[in-house]
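Of the protein chains in this complex, all but one are displayed in their positions.
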Amino acid sequence: MTLVGNIFFVLMAAVSLLGAIGTVASRNPIRSAVGLLVTIIGIAGLFLELKAEFMAAIQLIVYAGAVVVLFVFVVMLLGPDASKVPEGPPKGWAARALGGAAMAVFAGIASYLVLDSRPAPVPFPVVHADHGSVELVGRELFTKQLVPFELTTALLIVAVIGAIAVARAHVEKKTKARDERPAPQRFFVGPLHPRDAGHPLPKEHA
Amino acid sequence: MNTTAGTFFVLTPYLIAFVLGALLPRQKNAVERFGLGAVAALAVLFVKGMWPGAQADANPAGEWKNLLDVIVFLPLFGAVAVLFLPRQSPALLRKFTYAVLGVDFLVSLGLLSAPMTSGWHFQHVVEWIPSLGIRYHVAVDGLSFWLILLTTLTTPIAVHVSFGSVQTRVKDLCFAYLMLHGAMLGAFVSLDLFLFFVFWELLLVPMIILIGVWGGVEKIKAAYKFFLYTMTGSMLMLAAILYLVYTHDKLAGYPSFDYLALSRIVLPERAAWLCFLGFLAAFAIKVPMFPVHTWLPDAHVQAPTGGSIVLAAILLKLGTYGFVRFCMGMQGGPTWSAAATLGGVAVFGGILYGALVAWKQDDVKRLVAYSSVAHMGFVMLGLFAGNAAGVQGSMLQMLNHGVSTGALFLLVGVIYDRRHTRLARELGGLAKVMPVYAAVFVLVTMSSIGLPGTNGFVGEFMVVMGTFTSQVLGPKHSVSQGVGAAFGVVLAAVYMLSMVQKMFFGPLTNDKNRGLNDLNRRETIALAPLVVLVFVLGFFPNIFLSRMSAATDTLIDRFTESRKAYAGLGPDSDPILQPRRGGPFEQGYPEGPPQTAPTPAGGAEALNTHAGKVGGAP
Amino acid sequence: MQALTSLFPPNDVTLLAFIVLLPLVGAFINGVFGKRLGREAVTLMGLSVIGVAFLMSLGCFLMLHEQQTGEQAARLVWKGWDWFTLDTGFSRVVLTVGFSLDALNGTMALVVTGVGFLIHLYSWKYMEEDPGYYRFFAYLNLFIFSMLVLIFGDSLPVLFVGWEGVGLCSYLLIGFWFDGEQNASAGMKAFITNRIGDFGLLVAMGLLLLSTGSLDWSGIEANRQHLLDGMQIFPNLGWLGLPNGIMVSRATLVGLALFLGCAGKSAQLPLYVWLPDAMAGPTPVSALIHAATMVTAGVYLVCRLSFVFVMSPFVMFVVAVIGAATALFAATIAFAQTDIKKVLAYSTVSQLGYMFLGVGVGAFTAGFFHVITHAFFKACLFLGAGSVIHAMHARIHDNDQSQDMRNMGGLRRYLPYTFVTFLAAWAAIVGFPLTSGFFSKDAILLEAFSSHIATEGRVITGGETLWEWPQATGTVLYAIGLLTAVMTAFYMTRLLIGIFYGDFRGWKIVQKWKEPKHEHGDHHHEHEEPGPSMKGPEPHESPWQMWVPLAILAALSLVAGFLNAHLLQIHWFDEWLEPVFKTARTAVEHKEVAEAPFLVFAVTAFAVGVGVAYWVYQVKKGEPARAFAEGSPGFYKLVRDKWRVDEFYEETFIGGVDLLAVMAVWVDKWIVDGIVARLTAFFTSLAGTVLRYTQTGRVQAYAFTMVLGMGGVGWFFFLPHAAYRRTRDDLGGKYTLTAMPGASYQYRWDENADGKWDGGFGNKTQVAFNLDPDQTKKVRLQVRNAFGLTATRDIVVHRPKPDLSGADPEALKLLEPTGAKGAPRNGQAPNAPKGAAPAPARGGQP
Partner (left out) sequence: MFQSLGTVVEHYVLIAGVIFTLGAIGFLVRRNVLVQLMSIELMLNAVNLALVAFNRAYPGNMTGQIFAFFIIAVAAAEAAVGLAIVLAFYRLKGTVMSDEGDQLKL
């Protein structure tokens, strides 16, 4: 492995770790989103290092391009009020704190065991030049994994429909309101006064 | 091609009889024609079975291996297809359901081409989940053979009856029946325990739909009770199955869910008992046996007529069938040791207690339900007796119970449709206004109480004789339990005749009963095959027994051998695999660790070779 | 006859099948199509099938007679199809639907079809007005079919088909007029009581199959010596002085069970109660089923299985004693009945008792002869009673009233033919000298006195000797029989006088009869010639279809006795049946007695009974009887109420079962369902109630519990675990211990447990060693993980001694080749070591 490779690895690892810390630690959700973006880019870089070009591309396109943007949209849509901390003592803080601590301890034990369980690290073997290429992954996806792949498309469609259905609240009320005051159907009368068109009157006409 | 042609030729007489029976009568509608055709085909079947030497003509070589797949999956696909039919046209839905069930019945007649003299028939094995040793393994032998035919005959009858009385949510009804039908057939033909379990659980769904949607006043409660009881047993059985698979993996080096493989395992005492109890729980609840029988009356009383027919005629048989196949066939040691105790439960808790409780019921349907408990007590007793007479009697009694109790539920449904009550005190003197109904009812009652000449007698008699001469039960218990079972015959007459007395005889006191109509055509058509079967089974049981005997003999051999192996095992020794038996009943044995993933194609293959070449180098 | 014989060789007499089949065809056609066929066709169908069946039976009988020469029993056999096979493990019984005919059932078949045909003929007019005419004939034909199956059946199960079949027909015919609550419940009572008997028969079949391994007549007879095996019927009761329980021979159990069946079918104590109630059915039914044929099936069965019954003297004693007791008991009840059919019913019970008395003492021929003669005269009596009822029905359409003796009297003027035939049958039953009843009854009484079952030289296997009859048995039985004969003569004469003599008392039951005048004793004299409006239609003689059968039966009742008139040295019937009872007769011992005194006693009994009855009812016009009834009203009422036996059964047995059933329902609802369903549900809901407090509803709290679980897993990995797996081979003595793997584990062993480790920590995961039988070895294992923590485990391995005392010979066989240490082992042995098992299994089959 070349020195450039080492530097790249260290850089990307540091970027993704810092991004992760930023995600978790920022007070402002926008900053968290940016941290997430950084982490994703870092991991994409590590993917490149792992000769997984296709995965790196997907990582950037889907995560950076779609998911993080979606997060930013939602944060913007909700505005700063949403993230305001409500008054009163936070509920369940003990559980949260303990849970965080326990998680950290557990991770420590796990990491130690992972590093210690083998006498020597497992080095990467030399692989074919095609490893992780778009062609190979595509062939794999569309032959052996075709059924799960198609099921994924179904899952995505269902998720989209579900997201729309969940996010689109109070639909009935709106349609009912429209039904109560149907628009007049006069087609050949020329430009209508807003009152006749069924729209609320501007202030100056009232 | 050859096998298809062979199947066709075997089916030809029945088809011709069916067509003639369907076309010759005048001024009949399609449904009646179908019923008549079915009766004609049955008649041919009967004649052919009676003909001396007829069975020798059949050619076992020409079996079509996909026959069972068609029988099982036709209704299941039919159920899915029903979902795409318009809800607004019940006539179309009904016709479609009739067509599917009718074709399924006709196809199942193809089973008759096998003489059932040795081994598995129509066996079909396909790897399903190779890494866990799960295979799609279906086959039929003498134990399941008649139960399949009973199913394909009874479900159409139940559906036919339901279409007469149920007018709401017809689409759901069709769906439920078709799915139930397929699942029951699947459970009967599965020889892979995973597959069996899948079908076993699958049939719960349509059944609780049937009870919970078209049931009586307390339908939800009854559906819950049915579901929870059955589910409890199933879960214990699943645990036992998984333990057996685990043991097989340990002993043979590869996992397998296959019946043939798992039945070779002989477990040491404690594990064997736990496994046996797991299986027993599932089957005893389904049968149902004494302390866990209370779901049955509730389910029957609340279920619609068609649901009751299926429940009594087929679903309960799954419990006894499972006991024969999986407890006696796989758990010989504990089954043998427990037989005397369980036989006592079957006699006192089933036959006698069930009869006593039945006697005091005012709701006729509840009475018939408790009579089922008593009858199934006979079936279980015959199995515990463990000799050929007892087991064959039990198998026959399963058919008998399906026919007689199915017919009884149908008849109770007839009066419920007219009067909307099933309380015997509301009825009385019906023989005056409904003579044909009364005649058929008395006939079926006689078959149910085991009058010689009807079907009930042969089964009961064989069971009682088997019990008297049983070596499994031991000299003391065999005689005492035989006497107890024989006394059940008296009590059966008591409760059944009291019911007939209250319903049909005496003066016609209730004015509401004065204008009742006798059996209509739909009901007559539904009853006709059952009534015919009552006598065919009564006078010519050999038609049925001759196709069972090979399977029951093998089963008893297997039972005895595995009991011996179990007795030779110390209390804390390791489990062992019995030696292979060979012979036709080992056909389709899972020979080795299943093949792992099939060879990848194209680029992946290239990658593999490449990786193989360079993989070793660091 | 030659033609018949050549047409039907004795081993394949299809004619038997036709005899049985014909009534079935008649029943089917009449039952299914009868409504559309019309009365004439139904009559033709019903009568012709039975008539032809009678002719065919006659043909068979003659064939049989031709073939039976001397002592050699002839049999005509027809084998139908294999019904089913009972494979019990030590015997394999193929049950064939087959019929056989020998002297016994050939005679019986003649009676059944002959009397059956006459009664069919009689029913033609008797039932003419009934809307259920076709149904009646269908049932009657079905009954004949069942009865023929019963008597022709070549094995017990085939007999059982007929046995229960006649029970069914009896049920259907008793409840023929089912709109009366009583009729239907009488039918049910009959069926259920019969079923109790059938239970006995079923048990007997089971025991016979267990003991002799066969169920057909010849098989049972061939293997009957196994019936002398003992069987313990009671657990060991040392404290009762019965250390070995109660040991009886199987023959006793089989015989008692069989006799329970016979008692049910033939209305013996204690199961006789259904027969009097069965009189609710139409009178021809009473004549055919409940007098002539079906009720004698029990006697037939005892005769048929006589070789089983005589194996156990105790059973024969029970049969005889119960027969005698029933005869006496039923006769007492008949004294006080006023319903003429009831009188005849109790008389039937009493006569059946006679028959059992006869067969019980080993006089099978005499008992069976009484079956034949009784069929003639009792059928004649019942049909005569039917004729009377028919006549009374012309006046009043009320079943109870038209059967009541108190409404009759003087009918001989209106019903001359009926009177004459009734008189003939009366003569037979009361034992008027030289009539059939005289001969048959006399033979039974004589044998009761002189015969008993021999026991010497016969022991139950196991050493106990057979039970012996008490000394005085013969005398007591004879005395009871004679007393019964006197009583029979008395009540039958009372019946005769009540119906046919004196003045007609039936005027008062017309509708306009004025009640007040009814209350005074002798008022009916003044109404011998009432006004035309009150007179109504007179009783009238029946049409020829009804009196011709009566005449034939009457003639037979008078002359049938000469078939076996010992007094005149005619022994035709004895010789005819001799081959059938040859086996059984060897067990019967006779005393030689002079016949003359018995003849005198018999005639005296007849004369006393008839004379007293004549004096009481004809001379004194019933005055002494009334005086007696008023003198001891309680006793009289008790007798009139049939000793209240029905009420007693109601209170004890039926009430007991009823109570049991009510308890069972309660238990089912509250105990079984309570524990299995409700208690479980209660605990589930209790757990739910408690556990729902842990549901805070916050996502992070749930995540926290998840993390706790992960923490547990982490803790598990943090600690080392010195787990091991042992493979053992107790037979070969090879043991291996394998330490279980873990993340970065290192192991060290101490194989001889001397406290010193065999080496440092390393990767050695397995130790293997051999042990001698009954040797114990201790091994220590220590495991160290990545955190430097260690865990130690002491392992003890013990090789057990081979269990050579084991009860299972199979286990011993498995042990033998590997008894010595290190012996070469068979690879196929089930206990092969684990590693070896899969290889042959995989390679074994292609």
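A, B and C label the chains in the order they appear, each numbered from 1.
Note that a residue touches a chain if its C-beta (ideal position, glycine included) is under 8 Å from a C-beta of that chain, and two chains touch if they have at least 3 such contacts.
Every value quoted in this text rests on a predicted model; they were computed, and no experiment measured them.
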item	value
Contact residue for the chain not shown (choose from C:Phe191, C:Phe573, C:Phe598 or C:Phe704)	C:Phe704
On chain C, residues whose C-beta touches the chain left out of the figure	692-693, 695-700, 703-704, 707
Hidden partner interface residues of chain A, rising order	1, 3, 5-6, 8-10, 13, 16-17, 20-21, 23-24, 26, 29, 32-33, 35-36, 39-40, 43, 46-47, 49-52, 54-55, 58-59, 62-63, 66-67, 70-71, 74-75, 77-78, 82-86, 90-92, 96-97, 99-100, 103-104, 107, 110-111, 114-115, 118, 121-125, 127-128, 131-132, 136-137, 140-141, 145, 148, 152, 155-156, 158-160, 162-164, 166-167, 169
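Note that in this section only the chains that are shown with their structure count from here on.
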item	value
Centroid spacing, where centroids are CA-atom means, of chain B and chain C in whole angstrom	32
Rounded Å distance, chain A centre to chain C centre (Cα mean)	83
Interchain centroid distance [CA atoms averaged], chain A/chain B, Å	53
Chain A residues touching chain C - in the complex, by the definition given at the top	91-92, 95-96, 98-99, 102-103, 105-106, 109-110, 112-113, 116-118
In the complex with chain C, residue positions of chain B that touch it	50, 225, 250-254, 266, 290-295, 353, 356-357, 359-361, 387-389, 392, 396, 429, 431-432, 442, 446, 451-453, 457-458, 461-462, 464-471, 478-479, 482-483, 486-487, 489-490, 493-494, 497-498, 501, 504-508, 539-542, 545, 549, 564-565, 567-568, 570, 573-574, 576-580, 582, 586, 589, 591-592
Residue numbers on chain C that touch chain A, as the complex places them	696, 698, 700-701, 703-704, 707-708, 710-711, 713-714, 717-718, 743-744, 786-787
